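Would you mind keeping the following structure in view while I ask a few things?
Right after this comes chain A.
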Amino acid sequence: SAHADTPRKGGRIRVAGATAAANDTLDPAKQSNQTDYSRGTMLYNGLTSLDSSLTPQPALAESFSTTDAKTWVFTLRKGVVFHDGKALAPADVVYSLMRHKDPATASKAKVLADQIDSVKATGPNEVTVVLSAPNADLPVIVGTFHFHIVKDGTTDFNAGIGTGPYKLKEFKPGVRSLVVRNEAYWKPGKPYLDEIEFVGIGDESARVNALLSGGMDLVASVNPRSVARVKGTPGYAIFTTQSGQYSDLIMRRDVGPGMNPDFAMAMKYLFDREQMKKTIALDYAVIANDQPIDPTNRFYFAGLPQRTMDLDKAKFHLQKSGVTGKVPMVTSPAAMYSVEIALLLQQTGQRIGLDIDLKRMPADGYWSNHWLNSPVGFGNVNPRPSADTLLTQFFQSDAAWNESRWKNPKFDQLLLASRAETDQAKRKQQYADMQTMIHQEAGIGIPMFLASIDGHSSKLKGLSPIPLGGLMGYSFAENVWLDA
Partner candidate 1 sequence: MGASVVVQGLRIQAGGQTLVDDLSFSIAPGEVLALIGESGSGKTTTALALMGYARDGCRITAGSVRIGEVDVLNLSSVQQRALRGRKVAYIAQSAAASFNPSRTIMDQVVEPAAIHRLMTRAEAEAKAVDLFRELALPEPETIGSRYPHQVSGGQLQRLMAAMALIADPDLVILDEPTTALDVTTQIEVLRAFRRVVRERRATAVYVSHDLAVVAQMADHILVLRGGQMREINPTPQILAAPSDDYTKSLLAAARPVPRVSPPTVRDSQLLLDIHDLSAGYGPVDAKGQPAKMVLENIDLRLYRGQAIGVIGESGSGKTTLARAVAGLIKPCHGTILFNNRELKPQLAQRSKEELRQIQIVFQMADTALNPSQTIESILARPLVFYKGLRGEPLQRRIRQLLDLVKLPATVAGRLPGGLSGGQKQRVNLARALAAEPDLILCDEVTSALDTVVGAAVLDLIAELRRELGVSYLFISHDLHTVRAVCDEIVVMQHGRKLAQVARADYDRGPHHPYYELLARSVPELRCGWLDEMDSARHTTPLEPQT
Partner candidate 2 sequence: MKNTVQPLDAGTAPAARGRLFRRFSGFGLSGIVGLLLLAFWLLAALLGPAMLSRELAGSAAGEVFGPMSAAHWLGTDYLGRDMLVRVIDGARYTVGVALLATVLASGTGTTLALFAVASSPAVDATLSRLLDTLTAIPSKMFALIMVAGFGSSVAMLVATAAVIYVPGAFRIARSLAVNINALDYVTVARTRGEGTLYIMLREILPNILGPMLSDLGLRFVYVVLLLAGLSFLGLGIQPPAADWGSLVRENIGALPEAGASVIVPSLAIASLTIAVNLVIDNLPGRAAREKGAR
């Protein structure tokens, strides 16, 4: 198999990400999409990195330890140098973590960074992070893209100076970037390739065609409908990453029909999950159970009984809710597959006399105008590095993105407790309870977890899934090699 092969050095590949816009950035704090993340992992490293089960592994930090999950000590790896030759020092780490807290940075990770009280250099190779409250997942958090380590004091990131496996040769936002091997990379033997040309191609069929015409070696985000074509072309293969990404139906509990819990329940019973998986995702998905933790996650609660389509129950709950007439439902291409899911819902709805009035909105402005505002609508949640982040961001009562405004003090307590909990078994139980609560009470319907599909030339080896997203959780660069 591919993994058994010994990596070969040399060669140049072309890779296409799924977005290309003038706001492409090399500033870790500002990165917002997979092309940014992919470029980030070429140029930078974090203190830790996440493996195929999203467990943090040492990276720039040789080791990390804590006693109370509140004060964390990271020991830095020795002999690591930035692309410009400067050695990695604690000051760089302090700067890289603390800058997220500064509002002027406008960091996307500010919410996560806010739990950090202080970051201090406590030795020549040691950094101590003190949190405002215990969090057992800190090593996970610092393993994410936004917390990549940059040089102390950097404000202009266009040079892309990091400690990563490749050095930046060219960067044209929205067009392409070119990186070459970092000969001084700290991981012995890595990286394998001489050069990577990375472009963003927004159009899916253009991406696939570019791959199949020999113009690309690896392309991200292949639509399930194109899979057969890629597979059917000799010399090309598909690489699937099942992750926790999902598109969810949001029924707000504070306004609209969702105020009545029976309406939400009716909708949850309306999902024909099997069919959605089959016709929308063409089986590149796993069925979900109206709760956000996916089976790849170590805290997934497999014991929760699967909810299936049940028109009788749906009808019962609908009648009980007393909701009649047209129910407006907002969808958008911005939330992956939400239009299709809504269409199927609409059809099933007709069978129990529910008239769903689809409102398809432009992708432009969807997140700022409609998401969180529409009484019934769709959202889309990308894979998160940890169950805690996910639940904190989307389900905690006062979370900014509490999509359905579902408020449950007991849930909030559990969440806090689990965050500080270092006993894995206990923690697992707490998560199971929380999943059950969401499954039952929240105004959120999650039909399935979607897989990311990448297409690649069969010569490209070394790909293995990391459930943060496609392209090996966007960190393919240092792991792949070209077969002769």
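A few points about this structure:
Methods note: a contact is a pair of C-beta atoms (placed from the backbone, for glycine too) under 8 Å apart; a residue touches a chain by one contact, two chains touch by 3 or more; residues count from 1.
A word on the picks: all candidates are chains of the complex that A comes from, given by their letters.
Remember, it's a predicted structure, so these values are computed and weren't measured experimentally.
Any copy counted, the candidate of 1 or 2 that touches chain A in this complex is 2. By the touch criterion stated above, chain A contacts candidate 2 in their complex at residues 205, 223, 225-226, 229, 275, 279-280, 282, 331-333, 339-340, 342-344, 346-347, 350, 357-365.
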